[in-house]
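Note that this complex is displayed minus one protein chain, with the remaining chains in position.
Which chain is which? They are A, B and C, in the order written, and residues in each are numbered from 1.
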Amino acid sequence: MEDLYSMLMQDVRFEEGLNACMNCGVCTAICPAAEFYDYDPRQIIDTVQAANNTEIEKLLKSDSIWYCGECMSCKTRCPRGNAPGLVIMALRGLSQDLGYFVESEKGRQQLALKRTVGQWILDYGYCLYLEGVGTNLHPEQGPVWDWIQDNWKELFNKMGANYKGDGPGILRKIPKEAMDEIRSIFEETGGIARYETIEKFSRKKAEELNMVLDDGIDNEYFRHIYKTNNGKHTR
Amino acid sequence: MDKHVVVIGGGVAGIEAAGTLAEMGLRVSVIEKEEEAGGHITGWHALFPDRRPAKEVTEYLRHRIRHNNITLITKATVERINHHGHSFSVNVSDGTSLNADAVIVATGFDLFDARRKEEYGYGIYDDVITSADLEIMFASNKVLTSAGKVPSRIGFVHCVGSRDEKVNNNHCSKVCCVTAVKQAIEVREILPDCEVFCFYMDMRMFGPLYEELYRESQEKYNVNYIRGKVSEASSTINGRVSVRVEDTLAGRPLKMEIDLLVLMVGMEMSKTGERLAEASGLSTGVNRFLKSADHHYGSNESGKKGIFYAGTCTAPMNITDTISHARAAVTETINYLNSR
Amino acid sequence: MKIDGKIAIWKEYQKEIADDHFFYVRSCVRQNFFPGSETAFLNIMRDVLKKDVYEHPCHTTCTGIGYHSDIVPIETTMTVVARQFALMTEAGYENLLPSCITSFGLYTEIMDTWHHFPEVEERIRVNLRKATGREFKIPKNLAHASDVIYKFRKEIAASAKFKLINKNTGEPLKVVDHIGCHYAKMFPSKGIGGAEYPYVLAGMVEEWGGKVIDYPERRHCCGFGFRQYLVQANRGFSIACSREKFESMMPYKPDMIITNCPGCPMFLDRWQYVINEMEGKRYGPNNEGIPVFTYEEVAGLILGSDPWELGLQMHQTDCEPVLDKMGIDYDPEEKYNLKKEIKRATSSSFVKV
Partner (left out) sequence: MSATAADKFGFAINRTRLINYDTTDRKVRGYISEREPSFRLCFACGGCTASCTAGQHTTFNLRRMNTYIRRGEIAPLREEVTRCMLCGKCLLVCPRGVNTRNVVAVASEAIRKFERNEL
């Protein structure tokens, strides 16, 4: 078996986030995910610090590492200077690199994030993009959002935006040279590799589940991972 | 023996060291920063583990320091210890200087300033108090909320300012656990209808009769123990204090409202001791307490000939150990003076 | 409650905020959901406070939401951030002014990491050089846009046309301040007032006439949680967090909520709508919600800006109850009227001519 603990040690966030834990529970007490999911950051840290690769592998394949909302409330309070949130980020990174993320319902959702936020970053230079966030995928945005999307041109103009325009301003079109630089950074630093890894393992999983996964977000597998909740994640 | 020893600090350790030296015929000067000698114990109502009145011990100490060989200088601190061949001079804050054949440092501890744990709201939320504040309430035999109401639920937060790198104190203050148990029992005696909770990480019942006291608190007084470090306190609309903790034994977060939240403040190196150490070249350890020459068999030795340590300037201690440590410091001092 | 205790803590946490010459980087969420807020901010900075704020057309997202959704590796995020620094350096600026709290937190975290692990900074410099040929200097001053408004809150109050006061009763409006988690929870010393009693918004509210409410769930997250909102299956978590806050603040009868993070106002606004749809529950009086504002919107309102130019019609929870209490004269007919000729709102109605 691979030495997963050593692999985690390569991540600077792991080094920053994990000192000796004394199981005081101050992180779990304040953690929103511990309140609304069957989740306990204290136990995650306890498992990880035992440096048992079998247990770490189980963790990397489980839903447990995907509940954290990365609010970092845990970092404020820990009396030993740990940051379970940072450790979670290191675990999630490794789970994706090794393809373990597709083994859990919550982990599989990484493809949905990659194909929305991830794609918008490379296509537009923004993490969110007006046209991508429709009430079909986001019914909670409510009637006001339908009105905004129907009238975005006039409305954003009124708000002083520069939607798709040249030069500075709100939701401007970011020049091609700049977008090329972003892509080049992603290529140089492993961003594209991460995207490709997510794609590769997701396609394999879709095949295994006998689900259709073609490009974009209008397909069976995407809808499945985006909407499925087995109801066992909370009490 | 016609020698003069300067004892820096007039708390439990300083008084015991001075009294022992005086009885042996040495001349002693005790320098105390407060108006009166006695130390932190003077503000305490009752002591663990037998819950005897603190007055009995303060009475003993008062008696101990009244000796013809002892000169007590109050409202003064020592700024620096200077070494001159076989003797010392110490600079006192009042501008004077005292010569000495040996020096015993007994600068004691400071109680942790609970305001530094901001998330508990001491100094902000009216019904968040410290263990020292509660002793004062015990002395008047009245435990009431800030609004004058009889509390129906009291919580004790262990390890406030101890075992916490966020406030630069990694050490355990040792005595807070058993103090919480003692205070929990006292609350239950004064207010039999009041529910009492201790929020702890570990119950460190290290001394004789401590574990028995802990057991008694469960068996006889129905004190509740919840294993988890309190994460935060906040004020509720009805003036209570809401606390959040993980009940680590259930593996779930827990929230409850409390009428009076007591913070078990720990011991840390005293500011005056820290300044003295720095000015006099005495080395300090990881938690800023004075570093002894040897942890096992030289805990009274400073590493500088003729300067000795007594009591909580070296580490948190209970009264029993402080008194023993002070007597041991005297033994070391006498050995040193004899061998010189 | 003893306010002295809080004041003592607020004094402890005062950070340095540059006085002028800012390099502004926009927020993905704010641009999409609260465009009027960024416009109002720049107008206040440039027209009211007469500050030099520069925006580079080539700056991009910091990738923060992607980073915290764990699809963008830390190495990539650090290099994108280094590129923003490079644009700032090239433009001759030293004071970085992010509009977004996630960005602010990320910049703070990265600068801290580089401080503790200089070899990481070196590696990122090489990455950036290889990918773009750019070089950068680390910002001399990093302040969130809300820090700057806090710094100049008195100047804004001096030009104010309205106050956070109920004109009918003369009472201060009761305001819930909600601080974005990444503002100070990771690095308490980088936030005005620290992590436990943040003062950045409270200071504005007090200066502008309102009264801040301290309620039990005050410190807690709105529930965004990145992937916990972005993926539909997880939204039950996100809304549960907001609901807990609403339940906790409701007994205090707040008039409004003010926020400094771009995402929080959107969630606190939309989840009220959804909770009402699901459970038929509203948290304000008269079957209304609790209006939620960005701090830029609040600053704009007190300076006399038109509510519909600020974009208050883009909220799902109606803001009119607060406008009425403050005595702001607005045209209800204009709320959703976009037909008439609109001039680009580069300067808005509060600007003194």
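Here is the rule we go by: contacts are C-beta pairs under 8 Å (C-beta built on N, C-alpha and C of every residue); 3 or more make two chains touch, one makes a residue touch a chain.
On a predicted model such as this, the values are computed, not experimentally measured, just so you know.
Remark: the absent chain touches shown chains A, B, C in the intact complex.
Annotation: of B:256, B:293 or B:337, B:256 touches the absent chain (contact as defined above). Between the chain not shown and the residues A:14, A:36 or A:101, the one that touches is A:36. Touching the chain that is not shown, out of B:96, B:218, B:283 or B:320: B:218 (per the contact rule at the top). Only one residue in the set B:34, B:79, B:126 or B:247 touches the chain that does not appear here, and it is B:247.
Residue-level contact of chain B with the missing chain is found at 203, 214-215, 218-219, 222, 224-225, 227, 247, 249-257. Within chain C, the residues in touch with the undisplayed chain are 232-237, 239-240, 243-244, 274-275, 277-279. If you put the missing chain back, the residues of chain A touching it would be 34-38, 139-140, 227, 229, 233-235.
Quick note on the criterion: only the chains that are shown with their structure count from here on.
Of all chain pairs in this entry, the one linked by the most C-beta contacts is A-C.
Of all chains displayed, C has the C-alpha centre closest to the centre of the whole protein C-alpha set.
Averaged Cα coordinates give chain B a centre that lies 45 Å from the centre of chain C. The multi-chain contact residues of chain C, meaning those touching 2 or more other chains, are 195-196, 219. Along chain B, residues 119, 232 each make contact with two or more other chains.
Those residues of chain C lying in contact with chain A across their complex are 26, 28-29, 31-32, 35-36, 38-39, 55-61, 63-66, 68-76, 78-80, 83, 105, 113, 116-117, 120, 127-128, 130-132, 181-182, 185-186, 188, 195-196, 219-221, 223-228, 230-241, 244, 270-271, 273-274, 308-309, 311, 313-316, 336, 338-339, 342, 344-346, 348. On chain B, the positions that touch chain C within their shared complex are 115, 118-119, 121-126, 232, 234-237, 242. Chain B meets chain A in the complex at residues 119, 159, 163-166, 201, 227-232, 244-248, 251-254.
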